[in-house]
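In what follows, a single structure is set out as structure tokens and then discussed.
A single protein chain has been removed from this complex, and every other one stays in its place.
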């Protein structure tokens, strides 16, 4: 991509697109094509997803993760309902109220967890409290899980199965925010099917943008009845492109030859290398396991300041009580190289 | 683009993107860039729009016309308010309820017109009726005009000034649905400024997708106070790309060397050529003037059937009462050639 | 009620409540009672409605007709859907956008009619047009009929059956705005069952406020599955009274000994007497049949002015094209007496 050392670890969405995605756009740019998703590439994409996930499914590409998550939730809960999610969830904290917009005001009920991984007991307690609320509480109709989590950790497949079983038993459907689903599948070493519907996920937001695309995610419905009228929701929110082929082409490029997994493996490996290096740096404390492509580390304030002065970019998180120093997040992606990591470690 | 004769006249959104737009994407794809519109290209785009429109303005690129129109309206009317528009308006008929979604249920009040061009007296009557409704009628707070219109006709600059003056006097702001603003400016032979804020437009949806882009429109605010918090609305509806540079790059490519106008001139010229040919064809009746890039024509049913059998594609419109034959729409775009038009006329 | 001659014919909602309703409030005011509709009177009300309508049903009392209609519609159509209704419908013209608020922006599609009574062919045409719109048109999922109509006319039972059959065949449910259901049943001389579910009504808004109550209507679901979670919608919109017994008591008083029908018969008889008198007055033209408790009449402007100067109160309607004079509406209710009518006729 570039000979320069990368110093920007703010997010995996600051990356460019990969060459394969741009090539796919060029190839898609041939003559007229039916509009609004009736084109050949969009149909092909659904078939490719079905092969990847080893079952029939219904797929809807949209340009942003915020739209993908929020549209999915709007299909799962009525306006007067509620969504249970981890307290760290992107839908609850980082989407500017989009889930509330798309669901017409459904309530997001955050469940506390130590590291972004919801605990079964906490889920059961939240369901019970919601039931006791009766008419006064918007009824929980969906559970949303994030994989990999917002703290860079992973649910095991057993974790997921246990949580989705509790939710289904409570009359809920289950959504997975898979903005970093690729990182999770790569890290778990399982199949896409095993990481999703086989452990009880009903609807998956499959991320592409953080993993090499320009702007492309997909909402995948494993339970077809939930997808009824979904295209109307996509249209009504302005997310149905007239030239939809250009969105589908991006995702097809990522699926081709498992490029999506190669990208995720690279990002994960770089995060692991970085975490490994930080563990040897005594002034650093890593409050969460590094299991995907995000590294959270507490560093002395003088150090984070020096890194910024040297041109490094990253986000600060609120420092937990009792901790001195800055809690920062360092995110790797498919463009991060060992040189970048080693340069960062050397800078420390 | 292609050596083949184009037979698809269904819409200007079935076209591919132009090479300049794809080149711009390739150029934009260099290294990391700040996310969510803080990149250089998005800033540059606003400056280029300001130059084009000869005044300070605030611009927000979004991927679809439906989103652009609906977001703009949501900034102009409260949820309990109303938008006046022509009965043929895209916002009222073709966006799947998107304006109602984004405005939280504001009412679209259609005003009858013979050819897509709202008449001043009809606007005055609608305002008066709305006032008489008092509490029982959602108050009209915005006027939305489409230029060029849904019937391929054009408002003159004087028409626009008269309508916007009535609206402003009535306490309304004015939105222009400019999905085909380029075609209008090209046909009127005026400047972008003359066609918009100089005749009283407060907010313009500037179309790019039908005119060579992959997926790029812009909402332009000439009255800055109306743009307050607008970026929050864009984010909340999932229309803020993390890699926003790739949207801005498309629009920059269209603005470069007035490519947007060249494209529109070509489309308009082809529509004119087609209308000219149809006028000589006695079995054809053109119910509306062809002033931009859309030709509406009534043809004998046998003829439209024969065209379809020959591979031609177009949309049928409800045939007006008292008319025999099929009312069809033929749309040209920047890729339409004289060969395409002549072949179609020959087929007739 | 009063010895004075009534001169206010503006609406049937300017009337006071009947003594029986106030007595019922006093009787209901005994000691504590469970809140939010778990009280005895609310249960009793549902049983009384079931007897009156000769079948099991689910009833929800709410304080206003606007709330009753809008809540009912919100249970019938999704936010991205549409409701077909007559162009004169109260829901479309007089409720300040409440249906759009409660349905989260569903679209009301008005169907033209000459006198407030939707014609089967017009309904069929609207359904067909809606289907052709595809993704671009919010799909029609409910039909709303007003009985008696906004122009004081009545659907026959055959009319209703034909319309509801068309709607059901088109996959829609049917709502009846029965703000003046009592007037319709009284005029048709049929049973409540015959006027509602027997002719295909799925949900009825049963009016009480215009017919003797302080503030009490009921939403009656004849198709129980449609009522799922309805109480949550009532609660969420602030329409569930903690002291719900006081609302139910009002409706029970109206149902007791068919008081609701007696009231309606009185109002209808007075309207008939008034229409009869007006027909003999050569300067008056009655554009619609007087079949319930509303009389529409065109009078010379000098006459309407003189009436107002004499203290009479009524609403003006937009005068139809080609008509000279003022189109006014005169509404009777259960408190209107023959003296009132005769005085008005004498004043003319």
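Order of writing sets the chain letters: A, B and C. Residues in each chain are counted from 1.
In this text, a contact is a pair of C-beta atoms (placed from the backbone, for glycine too) under 8 Å apart; a residue touches a chain by one contact, two chains touch by 3 or more.
Since we're looking at a predicted model, the values are computed, not measured.
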{"item": "Visible chains in contact with the missing one", "value": "A, B, C"}
{"item": "Touch with the omitted chain, as defined above, among B:9, B:60 or B:80", "value": "B:80"}
{"item": "Residue in contact with the excluded chain [from C:35, C:51, C:129 or C:302]", "value": "C:35"}
{"item": "Residue of B:240, B:264 or B:330 touching the missing chain in the full complex", "value": "B:240"}
{"item": "Touching residues (missing chain, whole complex) on chain A", "value": "79-80, 82, 93-97, 100-101, 103-107, 129, 132-133, 135-138, 318"}
{"item": "Those residues of chain B which, in the complete complex, touch the missing chain", "value": "36, 78-80, 104, 135-136, 138-139, 229, 231-233, 235-236, 240"}
{"item": "Sites on chain C contacted by the missing partner chain, in the whole complex", "value": "1-2, 4, 6, 8, 10-11, 13-17, 22, 25-26, 28-35, 62-68, 70-71, 95-98, 101-102, 209-210, 214-215, 232, 235-243, 246-247, 335"}
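Convention: only the chains that are shown with their structure count from here on.
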{"item": "Chain whose mean Cα position lies farthest from chain C", "value": "A"}
{"item": "Self-contact between copies chain B and chain C, residue sets same or different by half", "value": "same"}
{"item": "Between chain A and chain C, centroid-to-centroid distance (C-alpha), Å", "value": "50"}
{"item": "Chain B and chain C, separation of their C-alpha mean positions in angstrom", "value": "41"}
{"item": "Per-residue overlap in chain C, given as positions that touch at least 2 other chains", "value": "79-80, 104, 135-136, 138"}
